[in-house]
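In this view, the complex is presented without one of its protein chains, the others remaining in place.
When the chains are written out, they are named A, B and C in that same order, and each has its own residue count from 1.
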């Protein structure tokens, strides 16, 4: 079976076939023999050409010897949708990628801001983090209030 | 609600009622206030009158601060059945309560045996364990062969 | 000795104190916020009582509630851990007023040492060198800026009531001054309830080296060697070690004796830490004194063989130190890595969430002081430090290798951590050779975050994951996070 994998934004292709108790993987002209065994719960062990790897599957990630992979969710459409509404629609969106508490809102609607100007101070885990304007422009919308918590990936401020 | 519990073969009764976020337990004229919180997977925490207990539920046991309880399975009938076929039917049954490998069978059918006479040598985890005749009598049946594995709770030899 | 002690803290340090209390046969009492009902310290303690509230301000900082619990459950003493109320003189006095032993120094020592400005003055008087600075009541932004211009950038703005990197900012130029000055004041206010700050000249190539001391109520004070804490980011320590690769026996003795002098100057008892900045000429300057147990105390415990928490409790109970200065012999080398719930690839942004899988290292010379468990929720309300991993070996070279081995075994899934980042720091030539100061991480951040994909096994694994995932509804397409592959290839058993 042909499989393509995205690795560091570079796509590449491998061929995988069942072989004895495991798999034969052909990739860039080389052959690898792999044996996977589920250990317990989220854990498995993978032996590839004799090398042993501890593999952990969580809901949306894979860890190989403790090193993390991102894995796209089952419904790529839904994810695209999420992205388009939040992250990609508006280049002027000030988005928090972590949950936290809005400590201070430094601008109000109608304000003119410059690129990199701090607009919101977010507190999480006892540290203050300043979020800056991604571009120069006018504050169109302020979606948050001081001392209220926000989830990750929320659009806090919109600038146009 | 009235609840009876078997503790060290001694049965006793308690009354339990919902109270605030937890429970009030009355027992032997005293009152206990308990708050249970599920932690994750099999683990929970129970605070009884301020004292904290780590509780773990597995398929058929409960552990409180690491100390083990036996818990009867959902179908008491089935368990009784199991018991009656194996453990209680025959006082002359030589039963292994652990799985292992039959190392040597020291008697054959028709042999006369005395109580406490070794009849089977079982090996498990690199240790040899001798199983003895539970009563004096004649060997009626030998259910096992040397060098074959046996499961826990198997009747190996029957004596009458 | 006490029969019951309340720990006015949470997380790993509460667990740490519970462990020693249990060894001493003393009942431990945990307190908890609503957020922390399911936390490890509650589960491990003998007793646990709710404080209510979510934020620290609503829970762990409410002195009356804590005193109230202690009185109701009959705790004779309170261990404050670090942070929260550990250096709060009002709380120490409140304990005293309620006949509860505060496991810490006398209130006077807290107030004189806890206030950085007062502490500087005391040290100056005692003849301990201090860094040029400006400290005055109601220090204004303008005055501070004037001072900065006079001594020259960079300068440090620091919370007067501060400690632990909170309310502290390094300012490199005039442009950033106003912003950082305000941030420092604001953080100081939210962390310590006190927005006073002062300003100091920033030393070039400074090392942060601190001396652990231990004093009893009978006037005995000893020092327990130093800790090298120069691996810092945003004034938060990241890796600590003892002994410091930078100082020798003679300098250790000099700094130790200075620290003891400082402690005696304020009638100190309890465990405590005198922090110094050391410049490249090995001059040392008093930085501040922490009048409490320090996060990084395990490295000292490894090399001295002494349980500092045990001694804090014994000293608080009035016992005389059964250790003399000559009993303290440093043996071997210890390193601590603080495990933070943060994402180094996204500017070390905090990463709260559920720990879906947790594997902690063990075996020879490894100690994990954790405040979490598999399935635990790392809350955004509190500090992002989830654990401290400490190792010991007979020398520094082997200790570094042991730490790398332990970090390889350490797996935290579900949230991001700085485990991989630690591996890069520990293999960086400057760290390996012991040539580093507090600017180390900032100056090497690019190489410490370097990205690359090399090992072809990794591609095979990715392909297999993709393949397996066909049968797994939850997993569809694997893309690896850009930054980790290099480390993977470098550190993770595949070379």
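Basically, contacts are C-beta pairs under 8 Å (C-beta built on N, C-alpha and C of every residue); 3 or more make two chains touch, one makes a residue touch a chain.
From a predicted model like this one, the values you see are computed outputs, not experimental measurements.
For the chain that does not appear, the touching partners among the shown chains are A, B, C.
In the complete complex, the hidden chain is touched by one of B:16, B:95 or B:138, namely B:16.
Seen across the whole complex, the unshown chain contacts chain A at 37-41, 43, 45, 47, 50-52, 54. Even with one chain removed from view, chain B keeps its contact list with that chain: residues 1, 3-10, 12, 14, 16, 23, 25, 27-28, 30, 32, 34, 36, 41-43, 46, 48-49, 51-74, 76, 97-101, 103-104, 118, 121, 123-130, 149. Mapped onto chain C, contacts with the missing chain fall at residues 15-16, 19-20, 22-25, 44, 46, 298, 301, 305-307, 310, 331-332, 359-360, 362-370, 373, 392-394, 398, 401-402, 404-405, 408-409, 493-494.
The working rule: only the chains that are shown with their structure count from here on.
The distance from the centre of chain B to the centre of chain C, each centre being the mean of the chain's C-alpha atoms, comes to 48 Å.
Residues of chain A in contact with at least two other chains: none.
Chain C has no residue in contact with two or more other chains.
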